[in-house]
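Heads up, one of the protein chains got dropped from this complex, but the rest are sitting where they should.
Now for chain A:
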Amino acid sequence: METWRPCGMHLRVLSSSVQNNSSDLKHKKDENHCVTKYDSSDLHQESSQVSLSNTHNIGLDAVVRPSPFQEICEEEALRIQVPSALPPVSFTLRPYVDQSETLSKLVQLGVDLWKLEQRPNVGSMLVKLDFHADVAPRLLFLKDLGVEESKLGSLLTKNPFILTESLENLEARVAYLRSKKFSAQSVAAMVSKAPYLLNFSVKRLDNRLGFFQQLLGLSSEKTQNLVIRLPKLLCGSLEPVKENLKVCELEFGFRENEIRQIVTTVPKVLLADKRKLTQIFDFVHNTMGISHSLIAKFPQVLNAKFLRIRERHLFLEYLSRAQYQPSQPSYISLDRLVILPDEIFCSDVALATLEDFEQFQKTL
């Protein structure tokens, strides 16, 4: 690539990868090699090095520019390559979007670049990617997997690193999941729900699956269901999960089969905040006087907002309608208490108007 600017190796690295001039792959590999030398590949840091090398070389091999007064014909004028006006240093990806094929394609896919550029190292990583060599095969892979096109944008926004993961690894992980009898549909759903799933090694995935099956004492089928409903379980740390299980067992006093029942109906309890869970359980069990077995029957209540439960319970109590025992008349199930939106709750459960409910909230 002919440039006017007298520049060292490093500037060419950036500009050529930006413009995706991937004519010779071998050359590009060299470049990649020399980029990886800079461990601090944060966008501006790296670019500042570029500009540094630029100033160093300026006196040594400056290209002889033609005189501005020299007359040239049209064809010669066409052949002159004007260096692109890309800034060597930038805080955002904005200036590069129009020039870079990768970035413009990603924007068209619906990737939120403004979110990605706030994360360390991601901006420069994206700029260096080549669309045809790096991005397209992985997108096709995801598409073959069955991830919906509309979800690709949000998936890449969450996890841009899937674009740098090698294809063999990705295939191996999918093959592992398929070997564990996950259907193709469920694998696709899991990947779009938990974008980081395919970035973890097979060993780690196997570890997690074994852990859940063993700790909860579930059958393999139920473990599968659990993981399909909440694939984040395979990505995050195991410590909070263990802690939540201990809280359920020791602090709340649920029996083992009750915990199993709760976890299979509402897997989110495993990842919920411990303090919030305790607050809700304390109110439901001690203030509303609901037994363990009834809570295990309607575990949705542990997933609800504390303020919502409290407001509604106090309102029902004020109307003397707070009757949660299934054996007695005018029984209100915990599900109906928690799930229904305000209007329907007022009209169906509390048998009052929404204005009354609002007035009541202002007396709490």
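Definition applied: a residue touches a chain if its C-beta (ideal position, glycine included) is under 8 Å from a C-beta of that chain, and two chains touch if they have at least 3 such contacts; residues count from 1.
Rule of thumb we're sticking to: contacts and distances are computed from a predicted model.
Participant: Looking at what's absent rather than what's present, what does UniProt name the missing chain, "GTP-binding protein ypt5", "ubiquitinyl hydrolase 1", "Mitochondrial mRNA pseudouridine synthase" or "NADH-ubiquinone oxidoreductase chain 6"?
Facilitator: "Mitochondrial mRNA pseudouridine synthase"
Participant: From the listed residues A:D134, A:D342 or A:D356, report the one that touches the chain absent from this view.
Facilitator: Of all options in A:D134, A:D342 or A:D356, contact with the hidden chain holds for A:D342.
Participant: Which of these touches the unseen chain: A:P95, A:G146 or A:P240?
Facilitator: Here the residue in touch with the unshown chain is A:P95.
Participant: Tell me where the left-out chain touches chain A, residue by residue.
Facilitator: Residues 78, 93-95, 97-98, 103-104, 107, 110-115, 153, 306-307, 311, 342, 358, 361-364 of chain A touch the chain absent from view.
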